[in-house]
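One protein chain omitted, others in place.
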Amino acid sequence: MAIAGLDIGSVATKCVVVDDGRIIGAALVRTGTDTEKAATRALADALQQARLERAVLEKIVSTGYGRRQCGLADRVITEISAAGAGAFRMNGRRPGLVVDIGGQDTKVIEINGEGSVSDFLMNDKCAAGTGRFLELMAQVLETDMEGFSQLARSAEAPRRLNATCSVFAESEVVSLIAHGESKTNIAAGLFEAVASRVAAMLRQFQEQPVFFCGGGARSPALRLALERLAGRPVQVLDPPQFVVAFGAAMLPDGV
Amino acid sequence: MKPRRRITLSRRIIQLACLILLVYGGYLFKGRLAGQEANVGEPPGTGGSLFPDLKAPKGAMSTTQFAPGSILWPSGATPVLENYPPTLVCRFNPKGGLFKACIVHFFSENFTWQTHLKYLLPHLTLFVLLCFLLGRFWCGWVCPIGSLGDLLSWLRRRMNVPVRRFPAGFRNALVFSSYGLLGATLGISTFIGLPNYSRFQCYWFLPYCQICPARLVCPVFGLIKPGWKDFTNGVSATFTLLAWLVLGLFVAAFYWGRRVWCHLCPVGLVNSWFNRGAGLELHKKAVKCNKCGYCADACPMGLTAMYEADTDRKYNQNGCIMCLRCLEVCPKDGCLSCRFFGRRVLESRY
């Protein structure tokens, strides 16, 4: 029987349909202001991809920031447990640390040998150092996320930035551009600023393999910056954005 | 059961009972023991000197005779079990006192008389045994002088006079001095026991006893005329003056400073050597400690090791008189405990 995992994030709503431990359908839509609508659409898209009827689904598990605003779900769990379970399933059942950089928050989750969460850390309520921050900075540099990442990869000397608060960082970036600093160095600096915050969170835990997921994991520049600053290899789980939704779908029958 | 307050209450009762027993017990029990008291000399203070007949009775040192119901006749006097529990009350109270010697008296006397070790062995064994069982328990629960001192402290508190807290350095200096006192006492006692110097025995016998506060205090309680003003010659006069001085110190120490005196007392010193190995142990569970300092504040001996401790183990210190006041005031349940050979007897509980 198929199970749908719905991850209603602050920026995007992800849905996967899982049958027998395999993803048979996945969809991603912008969350916007109406979570219910976004969830319904994501579910419909994923079902269409899986070529399944809604009635066939055994259950729908919702997670993410809007998990309780969604009337579709049969079960609700937090994105932290879901991310842990999803990452454990996707990385070949290895314990380690899961870095999840989402739109609104950044988490580091420690999973043990049984695949359950043994500890986690989250950033503060401010959006500094999250995916949203990177999106905003891409806008300031007049590019999209992909271009932003490419800019950073061709940097010669990443420019260190002092601010990670979106508002202050924006004015810092603007003034750096005015002073003639190259966009590539600024872009690399911005990735390093985010990565250094994550690396600091990682250092709160013992040395373990690091797995990377969430929207932020799509950016190779961020992964490289994180590897350099954390001083250890970082494995991106594929597909990074669906790890949480996948975990939500997998959790009901245990990890 | 809540040991709160009950420890101090029991201690006061025991102290009072011991005070009565040790000071007046003789009147209660002596009659029955009369047959065994054959060799007791004249009570002191009756002659011109403090110690009218200082020499041990002839043959005392070699006597091996057994009296009915006793183990030995040491130094030609009374039987061991009555005579020498760890430290005993004073020879200055021979009539009323059930017991007649403290450990310092015991050593001084027998060093002078050069009593053969085998005759002392029963006393020593009993002394050491009790010390191994209870450590310096004597000072806090039994010692009549200490009890009288506690009474002085109580008077001070009633009169709303704050206690003086002396720094650790001062207390250590007192302990250091007590070694001096003990050393001098035993040294002099040994010296005057040498054949060529026995002439000094008349005035130098039991040198510590002659300045001990008990010399002036005990006879009063024992309803005996005390040797308050023995100015027979220079030596006696000096001893008498010293005794008065020491009594003043004693009163001052107890009045202002709780048990400050006990740091200086050579009897306490000998007892304190057994504290660390005693069967009676004080333990601390460090994780439960909230560092309130109640234990250190309430300690009459001013000890702080229990407060400072941050590992779980036994904290028997030399200065500890086993009054268990720390355990009583500790506000954290199960933080401090008292064990007897590893068995938990009491623990702090609010």
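Going by the order they are written in, the chains are A and B; count residues from 1 in each one.
Definition applied: a residue touches a chain if its C-beta (ideal position, glycine included) is under 8 Å from a C-beta of that chain, and two chains touch if they have at least 3 such contacts.
By definition in this document, contacts and distances are computed from a predicted model.
Enquirer: So one subunit is absent here. Using its UniProt record, which name fits best from "Anti-sigma factor", "ABC transporter permease", "Benzoyl-CoA reductase subunit C" or "Ribose import ATP-binding protein RbsA"?
Expert: When "Anti-sigma factor", "ABC transporter permease", "Benzoyl-CoA reductase subunit C" or "Ribose import ATP-binding protein RbsA" are compared with UniProt, the left-out chain turns out to be "Benzoyl-CoA reductase subunit C".
Enquirer: As a test of the contact rule: which chains in view would the missing one touch?
Expert: A, B
Enquirer: Of the listed residues A:D119, A:D144 or A:D238, which contacts the missing chain in the full complex?
Expert: A:D119
Enquirer: Of the residues B:L9, B:L129, B:V161 or B:V345, which one touches the chain left out of the display?
Expert: B:V161
Enquirer: Please pick, from A:I80, A:A152, A:V173 or A:C213, the residue that touches the omitted chain in the full complex.
Expert: A:I80
Enquirer: Touch as defined at the start, partner being the missing chain; which of B:V104, B:V329 or B:L346 qualifies?
Expert: In the full complex, the listed residue that touches the missing chain is B:V329.
Enquirer: Across the whole complex, list the residues on chain A that are touched by the chain not included here.
Expert: 65, 77-81, 105, 116-120, 122, 124-125, 204
Enquirer: Even though one chain is hidden, which residues of chain B still touch it in the full complex?
Expert: Here the touching residues of chain B are 156-157, 160-163, 165, 286-294, 296-298, 304, 307-308, 310, 325, 329, 331, 350.
Just so it is clear, only the chains that are shown with their structure count from here on.
Enquirer: Distance between chain A and chain B based on Cα centroids, please, to the nearest Å.
Expert: The mean C-alpha positions of chain A and chain B differ by 77 Å.
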